[in-house]
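Missing here is one protein chain; the remaining ones are kept as they sit in the complex.
Here is chain A:
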Amino acid sequence: MTRHLPWIGRRLLLGAAQTAAVVLLVLLLTEALPGDAAVALAGDQPDPERIARIRAALGLDRPLAERLTDRLAALLHGDLGTSLVSGRPVAGLLGGALGPTALLAAATLALLVPLSVGIGVACARREGGRLDRALSALTLAVHSVPEFALGVLLATAFGLWLGWLPPTAVGVDPLAAPAVLVLPVLVLAARPVCTLSRLVRAGTAEALASPYVAQAVLYGVGGTRVRWTHALPGALAPAAQQLARTCDWLLGGVIVVEALFVVPGLGTVTVDAVAARDLPVLQGAAVVFGTVTVLVNLGADLVARRLAPRSEVAA
């Protein structure tokens, strides 16, 4: 591990710079959207005088450069600021929303990783066999169903027809009643399981056909051991990076799932903040998303370096 340290340091620095760039980009893009928080807040009562007063009260009448510098300076001191709309601290707001989203993401990963490795290896065992064909067809089919459709379908089937699970998490604390998370997790995991298991399957099958595995088999290593300890690790390097990309996707995919199942998480907060042009909240969300993405990708690259040491992994 120690030999990775300088590399990790470089990557962390790069990551911090990337996060800063993301934050700045998000702020600029939001500024580029038509209208500001004052207009959004005035809604269907767009009395120009009232909009001007709201703008003054929120400090939106100051020049863009000044507001951006102030906000970024505060950010460097660890101050995420307060929401323009509600006046509540952004840190508290995001903190509250982070819990449900993190729980969703963790539960999804806990389901996703073993399931996709299992399916992938099972398929690779008899490439082109009946099991492989059936599972491949199934994963292809599931992959082509968009989240919202799958979500409504599952909510209808399990929540309303069978009555086994709550169809929404409305008004429930997901930490206190984890049953409300079952359907959202299934929906979130459904498509990544398909892509990941296909990657694992392809990698494992390729490795199983390689000379070094043939050698291991010649030496009398058992089939199960060959599959899990010789072939699989080689297949996991690309899968780990796909998994990291899945994590990025999870952060975005939760927007649909959170809305469908009424989970009050980061996705919901972000969508609301965009609609309200609530820049401090968006900035905070960008920091969180940026940091998580950088760390997850760093982790994946580390895993890839360990599993396939020869390949130099690009940032």
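Note that in this section contacts are C-beta pairs under 8 Å (C-beta built on N, C-alpha and C of every residue); 3 or more make two chains touch, one makes a residue touch a chain; residues count from 1.
Note that contacts and distances are computed from a predicted model.
Student: Leaving aside the chains you can see, what is the UniProt protein name of the one that's missing? Options: "ABC transporter substrate-binding protein", "Elongation factor P", "Electron transfer flavoprotein alpha subunit apoprotein" or "Two-component system, chemotaxis family, response regulator CheY".
Tutor: "ABC transporter substrate-binding protein"
Student: Pick out which of A:18, A:168 or A:241 touches the chain that's been left out of the picture.
Tutor: That would be A:168, which touches the missing chain.
Student: Check each of A:13, A:137, A:209 or A:275 against the chain that is not shown and name the one that touches it.
Tutor: A:275
Student: Using the definition of touch stated at the top, determine which of A:26, A:42, A:80 or A:124 touches the missing chain.
Tutor: A:42
Student: Just the residue numbers, please: which parts of chain A touch the chain that's not shown?
Tutor: 33-35, 39-51, 53-54, 57, 83, 85-86, 88, 93, 96-97, 146, 148-149, 152-153, 155-156, 159-161, 163, 166-168, 170-171, 256, 259-262, 264, 268-269, 271-278, 281
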